[in-house]
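Would you mind keeping the following structure in view while I ask a few things?
Yeah, one chain of the complex is gone here, protein chain that is, but the others are all in their spots.
This part shows chain A:
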Amino acid sequence: MDAGLLEQMLLGALLGLSVYLPLRCGQLSLATPGFFAIGGTVAALLSTRVPALAGSGSTYPITSVLLEMALAALLTGVLALGLGRVVLRLRGIYLAIATIALVEILRVVTLNLEFTGGALGIFGIPQPFNSAAGYAAFTLALLALICWLCDRLEKTRPGRAMAAIRDDELAAASQGINTADTKLLAFVLSALVAGITGVVAAHFLNSWNAKLGNFDASITTLAFVVFGGSRTWLGPVFGGLLLTALPELLRPVGDLRLIVFGAVILVGPLFFPQGVITPELFKWFKPRIGGITTAAAQGVKQ
């Protein structure tokens, strides 16, 4: 497979995880492309305007990329902390639309400011890797790390609190869960993932402009999660990988490819209302060792 496509798929999976984190907490936030755009802009500005980061070698040093990621994470994290307090008072579709409004405001401001390059954006972002394969390896490592963190999160107290809020916010609050702080945590983590992904994407794409964080991106990333499933971190990763690759894989059908893409998004939720990847799927695949105890446990549950 083409390494460039693989890299795009991996970036799609990371963005899927960013939308997934608040959704796992029951919060439909579509702010991901906004924070993604901030991360990308930070990387584009730092790497093209700060000579000290460029190093002496022929390629751009990876340590500088890591530094950009840290700064992007800091910026998006602080911003999400401030904004999250305010927007998370909204619920359901209202939250979704408020976050779409945020993304649009950010896009318009980036489009009009001088130092972000206006409509054309910033060009000639230096390359830390000589090939798309290098990017893919780096992003794969990043994705693995974030997946591992998500997996840990789901098995610890804050992660379980998020699931509880998703199922019933009032019941969770009555059990002593600080719902406001837990939701804020999910929102900030989502922003961090999106910001860091933006840094990688900016270097990979070589140029950055305001179009990369728009309403379309909000909806496409949401489709990753709804299609893949929002109950375990594997869902958005699967959805992000598959739906990013799909328009490319459909190249043989030519002009029809985006129509087929639309049809897949349309039909997917009908057959997989919980998303393709659900926790039940794992149970089905688990080797049936100690079948009696499992059966007994299931009997108790029923």
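Assume contacts are C-beta pairs under 8 Å (C-beta built on N, C-alpha and C of every residue); 3 or more make two chains touch, one makes a residue touch a chain; residues count from 1.
Definition applied: contacts and distances are computed from a predicted model.
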Quiz item: Out of "Flagellar biosynthesis protein FlgM", "Hydrogenase maturation factor HypB", "ABC transmembrane type-1 domain-containing protein" or "Xanthine dehydrogenase YagT iron-sulfur-binding subunit", what name does the UniProt record list for the absent chain?
Solution: "Flagellar biosynthesis protein FlgM"
Quiz item: Which residue, A:L28, A:I122 or A:L234, contacts the hidden chain when the whole complex is considered?
Solution: A:L28
Quiz prompt | Chain not shown: contacting residue from A:L53, A:L90, A:A137 or A:V276 | solution = A:L90
Practice problem: Out of A:V50, A:I105, A:L120 or A:L145, point to the residue that touches the absent chain in the complete complex. | Solution: A:I105
Exercise. Touching the absent chain in the whole complex: find that residue among A:I38, A:I122 or A:L222.
Key: A:L222
Self-check item: Residues of chain A in contact with the chain not shown
Solution: 28, 86-87, 89-94, 97-98, 100-102, 104-105, 108-109, 111-112, 170, 215-216, 219, 222-223, 226-227, 255-256, 258-259, 261-270, 273
